[in-house]
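A protein chain is absent from this complex, but the other protein chains hold their places.
The letters A and B name the chains in turn, as written, and every chain counts its residues from 1.
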Amino acid sequence: MFHAILFYSFAAILVVAALGVIFARNPVHAVMFLVLAFFQSAVLWLLAEAEFLAIVLVLVYVGAVMVLFLFVVMMLDVEVEEIRGGYTRYAPLGIVIAGLMVVELAQVIWLRGKEGFAVDGFRPTPEGYSNTEALGSVLYTEHVYAFEIAAVILLLAIVAAISLTMRRRPGLKQQDIASQVAVRAQDRVRIVKMASEKPE
Amino acid sequence: MNLSQISPAAPEITLTLMICVVLLADLFVPQEKRVITFWLSIASLAVTAWVIVVTASSATTLAFDGSYVSDPLSRLMKLCATGIVGVGFLYARDYLQQNDLLKGEYYLLGLFGLLGMMIMMSANSLLTMYLGLETLSLSLYALVAFERESAKAAESAMKYFVLGAIASGALLYGISWVYGVTGTLHFHEIAEVIRQNPGLNDVPLWFGIAFMIVGIAFKFGAVPFHMWLPDVYQGARSPVTLYIATAPKIAALALLFRILVDGLGELHGVWQGMIMVVAVLSLLIGNIVAIAQSNIKRMLGYSAIAHVGFILLAVFTGSETGYAAALFYTLTYIVMAAGAFGMVILLSRQGFEAEAIRDFKGLNARNPWFALMMLFFMFGMAGVPPWVGFIAKLNVINAVLEAGFPGLAVLMVLASVVGAYYYLRVIWYMYFDAPEDRSVFQSQADTRFVLSLNGIAVLALGILPGWLLKLCIDVIGHS
Partner (left out) sequence: MTALIPDFVMLPWMAFWEGLPPLMQLLFSKTTLIVFVTVCIILTVAFTTYFERKVIGYMQGRIGPNRVGPLGLGQPFADVIKLLIKEIVVPQKSNRFLFIIAPLLSIVPALATWAVIPLNPTTVIADINAGLLYVLALTSVGVYGVILAGWATNSKYAFLGAMRSAAQIVAYEIAMGFALVGVLMAGGSLNLGDITRAQAGGVSHWFILPLLPLFLVYFISGVAETNRAPFDVAEGESEIVAGFHVEYSGVAFAVFFLAEYANMVLISALTSIFFLGGWASPFEGWTFLGAESLLREPSFFWLAVKIAFFIFVFFWLRATFPRYRYDQIMRLGWKVFIPITIVWIAVEGVMAWLRIGPWSGMAG
């Protein structure tokens, strides 16, 4: 009961936040709504005792991705009204597609219930069960191949991004830190010994 | 985990290690000696090919808890893809050097793309398949945009990326449906679940199949998901176009085989109709629009769409003969495509891209040997006997007739006749027009040698197709 109350209240906030992302007039507000939505989804995962996923969601999306998002959004001067024009025009189509997807998802759930697939309610995990450990052991055994491919894709993404963006501009002044560190006093300062003189 | 569990994946592991070697070595190679990277890449391909051959057996082995499969089909495809990527690298070398584009990243992205293709060819789960596809696509997007200063390349890369992302999304959405309905990601388990629960053959699963076919058709470049193909072929630099036009076609065929045949073979009746519509449209639109092109890369793009129509019709039959014909068609088509784009590269030089069909005018007067080679490629693609394209088309038509669709066979013959027009136009320009440009080709001897070999192969395979055909039938039978 307590569990259900928590679930529905957080889910309600999640829905409100998701709507806020779409309807916020200010792009920065939209991003902040998205952050809130991520937090709420993390809480829902926590309620399902998937603490690893929940915390990683906050760590990766809220802590890194959305910060960069915010970074970009703040730098850009987004004309919200201009985008809004297209928004109302495509809204009916969007609503139709959203409705279709709801129907489809409902159908899959219904189908899985019908065909003798066991669908259980929420079952609390036994004492001492670690979601992180369970996930790690599956990731490094059963799905190790996919996991390694994902690593290769990240390497590829780095290579691709660097090859597309890095350029050596001629005439750019760069400091060579190693040579700065390696500098010694005798290279820069010349100490001249001279006899002291007396003013006449 | 011990070594024997991962040893079936030896080719992929070798290639990954070699990519890392090339990546690190390229860092220390000075720009003037960038050719070292090229030779290292060729060496990587050679080592990979050697590993594929050494580990080959006629058995089918599953690895990584069933997400990886090593069977004769995957090994044949991998070997061909490795070879054709090597040929592409060789053709590209002098061109890249002349145009100041010789950078390690071209080879790295090419090798990464090959890795993605190999992952796809050996994928036995929807997840692995998707990851392999993403590896391939990501390398291709970056390769198309490889020349940063060119606005045209950037535009086509952007188009390719946006449309490719949508197609990946469609595929993933379809995958999620199939997973939701069957409850498993592995192809053999999906087939098993569907066999045991005939009730699953219902709207939700069809829905998933439709979305997956959208994704597959996009990767193939089949109508109506072909919009990116001519633009990308034209916008990318010729060596990149050569890369895109060849090996990824085998990977796309693997995608089709693994998902539709291995996983959803039981539902042949469901996807047959969708494949047919896509294939027929590709045949018609590819061949007809190609006639209007004046840019040879664009023309070859539309011709690729038409060829994809043939491949899809061969798969459409759902018979082993059909699958073998599709495999044979794809393997021989990429040989011809590699040669044709090799010729485009050969004719180009510093600051000049031989893109217009006009640029082939009077090739016979300039260099009769390579004019003859181009003639081989064009006749091969048009399907004129005794070149190999004829045998390939004949096989497909045969399979379609066997499956009981004489109407489609007639359509294919008609489409071939229409298609012959634009191939013959190139030949007409080469032999019966005066040359406008008399510059000398700047390729090195090894490139010319391989290109000649490529041309002769198109003819030789046409005269002696038996062994390859038998190999294709064997491979399909064993998988």
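The rule is short, and it goes like this: a contact is a pair of C-beta atoms (placed from the backbone, for glycine too) under 8 Å apart; a residue touches a chain by one contact, two chains touch by 3 or more.
Just so you know, these numbers come straight off a predicted model, no measurement behind them.
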item	value
Displayed partners of the chain not shown (whole complex)	A
Given A:V15, A:M74 or A:A106, the one touching the chain that is not displayed	A:M74
Chain not shown: contacting residue from A:A4, A:L59 or A:A151	A:L59
Residue among A:I5, A:L93, A:I177 or A:A195 that touches the chain left out of view	A:I177
For chain A, the residues touching the chain missing from this view	2, 26, 28-29, 32, 35, 51-52, 55-56, 58-59, 62-64, 67-68, 70-71, 74, 130-132, 177
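Just so it is clear, only the chains that are shown with their structure count from here on.
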item	value
Inter-centroid spacing, chain B versus chain A (mean Cα positions, whole Å)	35
Contact set on chain B toward chain A in their complex	1, 9, 16, 23, 63-65, 67-68, 103, 105, 108-109, 112, 115, 119, 125, 127-128, 131-132, 134-135, 138-139, 141-142, 145-146, 148, 177, 180-181, 183, 197, 199-200, 202-204, 207
Touch list for chain A against partner chain B, complex	104, 107-108, 111-112, 115, 117, 141-146, 149-150, 152-153, 156-157, 159-160, 162-164, 167
